[in-house]
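Here is the structure we will look at, set down as structure tokens.
Apart from one protein chain that is not included, each protein chain of the complex appears where it belongs.
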Amino acid sequence: MSVINDTKAIVIGMWTTWKHIFRRPVTLQYPEEKRIPYPRYRARIVLTRDPDGGERCVACYLCSAACPVDCISMQSAATEEGRRYALWFRINFSRCIFCGLCAEACPTMAIQMTPDFEICNRDIMNLVYEKEDLLIDGCGKSPEYNFYHHAGIGVTQRRGAGLEEKPPVDVRSLMP
Amino acid sequence: MFDPIDIAITLGKILLVFMVIMTMAAYLVLAERKLLGYIQDRIGPNRVGPFGIWQPLADAIKLFTKEDFKPAGADKWLFYLAPAMAAIPAIMIFAVIPFGAPLTLFGRQVTMQVSDLNVGLLLFVAFSSIAVYGVALGGWASNSKYALLGSIRGLAQLISYEISMGLSLVPVVMLARSFQLSEIVGAQEGCWFIVYQPLAFIIFMISILAECKRVPFDIPEAEGEIVAGYHTEYSGMRFSLFFVGEYINIVVLGGLAATFFLGGWHGPFLPPVLWFFIKVLAVAFLFIWIRGTLPRMRYDQLMMFCWKVLTPLALLNILATAWFILLKG
Partner (left out) sequence: MSLQKGFMPKLIIDNIAVEVAEGVTVLEAAQSVGIHIPHFCWHPALGKAGACRVCAVKMVDGPVKGIQMSCMLPAQDGMVVSTTDQEAMAMRRQVIEWLMINHPHDCPVCDEGGECQLQDYTIAGGHGLRSYTGKKRTHINQYLGPHIEHEMNRCIQCYRCVRFYQEFAGGTDFGVMGSAGRIYYGRVEGGQLESPFSGNLVDICPTGVFTDKTARFRARYWDYDMAPSVCPHCSLGCNTVPAARYRELLKIVARRNDAVNGWFICDKGRFTNSVVNDPARPRYPLVDGRKVGWDEALDNLLLRIREFGAVHGPESLAIVGSSRLAMEAATLLYRLFAGIAAGSLCYFTLEEEADQARAAITHLNDATSASMGDVQEADLIALVDCDLLQDGPMMALAVRQAWRKGAKIFLVENDVAPEAQKGLPFEWQSVSLLSDIPIREARKPVIICGRGKGMQDVAPALTSGVKLAYLLGGPNAFGAALLSAGHGATTLAQAVASGKVKGILAVEVDIPPELLQGISFIAALDWRATAIVKAAHIVLPTTAWVEMDGTYINNEGRAQRFKKVMHPGLPIMGLDPAGHPPRRHETAPPGGEPRPAWQVVADIIERTGTERDVQPLSGQWQWLRHLDAESPGQRIWQNMKQVK
């Protein structure tokens, strides 16, 4: 009968909550007790460098396009050797929701998230990070990856000298 | 005609009752937050004082210092009046509740009751009807769709459940043969009415849960749907009047439940006043426990439950009780 079933359901529910009253709370008293987040925790964003020390970010605008709150802005430019880089790169952490879509969108593994979540500040402008605040001296996760070695257009190496590339074609050759 | 000492005693009792109720309401808030915390494996407020015991004070300071905001287009006077309409009738009901055995002080019989009206039960029903106006006016005067929706829901709910609540009390009156609460308590000296009237008790408890607008009957202020219902637009002290009114209601209805079904202040070993408080707190605990367990009902379920289940059951219960009394002679 539904009345019995319903009553039973309510009683079971009440019994469950009753048991929980006497359980040890899981709360951590945050400022005094700190929890170490996992390495893949999604907090403060950094820009990493490739193993050769060059900036990984090529300012492709994919992170700013992926960002649902439009907190990333940048201007791309070219260095003299033709390497694309971010002339300026700005993340407004007062707007950021730490969703991780930017890091997911990044094709060069440049933008990565760190477990450092304690970046609160009373002045909003202190939460607007420029490129020099974001750029770190390290590779972060995936330490071997170097985008330009796979890109297939040279830039950091001779054309045709990258991984998975043949040497350049001699267009004047008559060989089949 | 009026004995000045009587007046002084009455004033003293009013003051005492008022202070005790306000303190209880304030700490009930804390108790609820703590208890909900434990139910959810949390700690609850623990920052202000040891175990957070000054939390009600901190809340009061916060609410007092907040901006007293009135939305554009609100009906000014109704907007100001509504919170008072919600809180005051709840306190007034306590005037007729006996919270202890009559004492003899300096040769004077002092009842532990502010006023022992012979129609105490009717006064309670009347005042709980007035409290409906707080919800209705608050929602209407706010000039906000959420508030209006909340107050419409609240009106329908309060008026409906008042009927099942009133009907569930009829057997109590029939058994005690009086509307006077002290006599109802007196009639339970031997055996509590909950034993004779378990069905009426259950109907009464469910109805007062709905009268308090508490989970699972909190659809007038359903946060997930209509922000905060009829008090969406209130802030600061006016909001806290609504808020405190709700907890006063818990205390008062807990007292009434104790009076009508749980033998009032009667009980072995412990002093009567303490027994009364234990019973009130037990009812309050039950309310909080239920809040920590059950989800919110849907509006149609809520209305159907009242009109199709509780009210007919209460009527049947009256018939059964009447039949029983007739048979018994």
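By written order: A and B. Residues from 1 in each chain.
Keep this in mind: a residue touches a chain if its C-beta (ideal position, glycine included) is under 8 Å from a C-beta of that chain, and two chains touch if they have at least 3 such contacts.
What you see is a predicted model; the values in this text were computed from it and never measured.
One chain is not displayed; in the complete assembly it touches the shown chains A. Residue-wise, the contact with the chain that is not shown comes from A:L87, picked out of A:A9, A:L28, A:V69 or A:L87. From the options A:E33, A:E80, A:E144 or A:E164, the residue with contact to the unseen chain in the full assembly is A:E164. If you put the missing chain back, the residues of chain A touching it would be 58-62, 64-65, 73, 75-78, 84, 87-90, 107-108, 125, 128, 130-131, 147, 150-155, 159-160, 164-169, 171-173, 176.
FYI, only the chains that are shown with their structure count from here on.
The part of chain A that touches chain B in the complex is made up of residues 10, 13-14, 16-18, 20-27.
Here chain B touches chain A in the complex through residues 35, 37-43, 289-290, 292-294, going by the rule given at the top.
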